[in-house]
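To start, I am sharing the structure in question, which I have written as structure tokens.
All protein chains of the complex are present and in place, except for one that has been dropped.
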Amino acid sequence: MNLYHLTVHKAAEMLNRREIKAQEVLEAVSRRIDLVENKIKAFITLTLDQAEKKAKELDDRHEFTGLGGIPYGVQDNLCTLGVTTTCASKMLEGFIPPYDATAVGRLKAAGAVMVGKLNMDEFGMGHFTETSCFHPTNNPWDLTRVAGGSSGGAAAAVAAGEVYYALASDTGGSLRQSAAYCGVVGMRPTYGRVSRYGLVAVASSMDQVGPVTRNVTDCALVLNLICGYDGLDSNSLEAEVPDYRGYLETNLKGMRIGFPREYFENYVDESVRDAVKKALLKYEELGAVVEETGLPHSKYALPVFRLLASAEASSNMARFDGVRYGYRDEEAQDIAEMMSNSRGRGFGPEVKRNILLGTYVLSKEQYDTYYLRAMKVRRLIKEDFDRAFEKYDLLVAPTTATVAFPRGERNEDLSDLLTIPASLAGIPAMSIPGGMVDGLPVGLQLMGPRLAEGTLLKAAYAFEQAADYHLRTPVLEV
Amino acid sequence: MTEKYEAVIGLEVHVELKTNTKAFCGCGLSFGALPNSHVCPGCLGMPGAIPVLNRELVEFAIKTGLALNCKIAEFCRFDRKNYFYPDLPANYQISQLDLPIASAGYLEIESEGVKKKIGINRVHMEEDAGKLVHQGSIMTTPYSLVDLNRAGTPLLEIVSEPDIRSPREASMYMEKLRSILLFLRVSDCKMEEGSLRCDANVSVRPRGQERLGTRTEIKNLNSFRSLERALEYEIKRHIELLEEGGELVQETRTWDEDRQVTLSMRSKEEAQDYRYFPDPNLPPVIIDPEWVERVRKTLPELPDQARERLMSEYNLSSYDANLLTMSKDVLDFFDACVAEYNEPKLIANWVMGELTRLLNQNNMEIKDCRVTPSSLAAMLKLMEQGTISGKIAKVVFEEMFNTGDAPEKIVKDRGLVQISDESAIKAIVDEVIAANPKVVEDFKAGKEKALGFLVGQVMKASKGKANPEIVNRLLREELSRP
Partner (left out) sequence: MALTEKDVERLSVLARISLTEEEKKAFARQMSSILDSAAVLDELSTDRIEPLIYVLSKYNVMRDDKVRPSLANDEALANAPLKEDAMFKVPRLI
């Protein structure tokens, strides 16, 4: 038996029963990384030495509860105490935070074993983990294809068995889109459900932390630990966190599911549409009522997102100036030149362009035309969802318009189109393996009203148990 | 010349609040601590940190708004003001743009017996920046050092309407504002330490003209004196330019304390664009009427009310009442002293006279001083009982100020008890008369002044302890003998 291949819940059970040791689990993951990492390139930093120490400590104390002793990875835009956090940018090369992100701290306290920091698009700006200043990440299902982004490292590592699960982030769809391309489960919880403290901000009004896992049960287990109120995040929600395992059932009788027609238009590949329609049939079989519905303002979501996200990013990214940490141009003679050169050389083109765009959008003359208007249309998009959820318990749609495509054949506009609306509305959304097209996974996106993570998990679990796509794994051994 | 023109002045005041912690993180406030020792990921502008609003900042802001007769906003929010500066860790300042916490208020100043209201346009909450330390001159130093201890300190920006018409009024406005803030105990208001800062907007127009002249802004005003001087200078500069038919430039100028001039702060860049937008990290603040009323109930007596009380209850002059209400600490000292010894006028004289003189001499504040209201009251009682003379009292008081000892102890230890024994004084009087026949003759010839000399001699011989009333009486008796 290959230990790396176990699910989180299975491994947790075995650790608890003393059938395996945390050090053995880590050893298996470590061997797996040795074997496949040079093909996948999911990591920026490996922390196997610290992980070994921690695993040994856990074995010595033998205290395994929840996710204790299980190796996981963290997207490199979540701050980790004493471990470099780079956001895949030259700007933050070598930056060692003096604090843990709240979500990371919670897993650490629960005994989870971090094995490394995962690759991403530079500061989350990009679509295919290609803007990383280190290297791109490859799709485990086909190494010539993209792993998605910004959370390509997280999704690929989970799919390839290099970690049991990963913590990632989602601003416009990052972790859902990457999960879809890599055939794993990715959940973006309700805005405010997981603390953003320690998540390097891009667009503060949309950034969220969420889990990437191999199955729905594991997703529920991670959510149990990372959700909940945090006094360090002013937008943290105080609502009580249920035990999400309680939602893992297969009877969907009476569940009302809508599928928004705007997510099935011609720009979505026919094969993807067919796969998702098949999934909808499956939902009917499972007892749900499935109906077509509309989210009429969906087509405005992409421009609205670009304007708002670039504006917020331009301000959030101002702190990277070479004064207190990060890359600094040592030659500059005065402070303005030092800041400009440090930022000019420390940031990659995607990041620079985004900051400049945001600077323009917020400038006095343009504010009303672009920023203010985008905030108004954001309300229309959110109200579309509000209306839909008066009638439906959840909405089902494709996560992405295509399956993962060969590197170079990219179409940026299409890659986040279907994930952005939920981000703008602040609602929970997840992607689960929903079918296969030419040996590549199709992502099925579930979107629910605020705090309906449980409903999403229930629908996701029922489909997963009925469909078995989650049991398929990419073949990497030659 | 100045009669022909009228100055129009508005002041923007920044006041550092003395909360326990910073505006948006849990770091304590510090003054003079080791650099960068009161900092955290938040106020260092590290990636991933999120601001969380300090409730006390809002409470202080509401309090200040109410004391300045403002309308308190039902809904206010925080905006980001974006600009790059190495002492601004996130390179944006959290501030309030179009929805400040308080607006449309006023405060009252009194100029030559005439009361005048100066409008308060707005009061808003924001955070302070850190400090830059230069080796030598800012112009020539090859590098600067950044200390972020002050970064994130809560500030209120208080903006007046352009209702001020003279440098004198400007400084009266500042004094009144300062005393209100001190009475509220929301700030230390030390201009020299930067906890109270002021920028002035000034323009000049011919009297009777409605339209405002071109305005300049003056920065770097670190004392009431420099505020007045800078305004005087700037108004004169405007008038001279107008008289010459010159063109004023709307610009920001800095006050050069050494040369006593304002200088243009030419920035090489084009006009700033702060790109304000609502901070998505900070949910809005909604202030319902109950909250306002709750805060209103905690408002202490304010300077104007205290002044009224001193004048009506104690019959103090408006001048005395003004001085005693400049600072809450001074007023509290006065009130406590009066509670123990009901001689308000006498106490007022001592507080504004000897006590203020010694405090200024030693560069101290009343709250750090060793003389307590009780010990001052005790000393005044010794005077009333005749144990010490007024002259000796000053000696005793200085000793109290320096040592903190009780007046009774000082009087006893240094043998300062007044001599009221007539026979003992008579002996000295006789000696003095015998030793100064020339002066005695002068007095008898009608030179009243000569008596003063003789009194002085007696006092000197008694080391100041002889009761001056008795000395006077005995001398007159002796000298009137044929």
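Read from first to last, the chains carry the letters A and B; within each, the first residue is number 1.
The working rule: a residue touches a chain if its C-beta (ideal position, glycine included) is under 8 Å from a C-beta of that chain, and two chains touch if they have at least 3 such contacts.
Small disclaimer: the values here were computed from a predicted structure and weren't measured.
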Residue in contact with the excluded chain [from A:K108, A:K278 or A:K382]: A:K382
Among A:L307, A:V396 or A:A462, the residue in touch with the chain that has been omitted: A:L307
Selected residue (touches chain absent from view) among A:G228, A:G326, A:P398 or A:G443: A:G326
Hidden-chain contact residue, picked from the options A:K352, A:R387 or A:R407: A:K352
Missing-partner contacts on chain A, residue numbers: 94-96, 98, 191-192, 205-206, 231, 234-235, 237, 299-300, 302-304, 306-307, 314, 318, 321-328, 330, 332-341, 343-345, 347, 349, 352-353, 355-357, 359-360, 363, 370, 372-380, 382, 425-426
Residues in chain B touching the chain absent from view: 19-21, 25-28, 34-41, 44, 52-56, 58, 77, 84, 86, 132-133, 138-139, 141-148, 269-270, 273, 275, 278, 280, 282-286
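Just so we're on the same page, only the chains that are shown with their structure count from here on.
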Inter-centroid spacing, chain B versus chain A (mean Cα positions, whole Å): 56
Sites on chain B touched by chain A in the complex: 41, 44-53, 80, 82, 84, 86, 89-92, 144, 146, 148, 273, 275-277, 280-283
Chain B partner contacts - residues on chain A that touch it in the complex: 78-79, 85, 87, 92, 95, 97-99, 101, 196-201, 203-205, 231-235, 311-312, 314-315, 318-321, 323-325, 335-336, 339, 359, 362-364, 367, 371
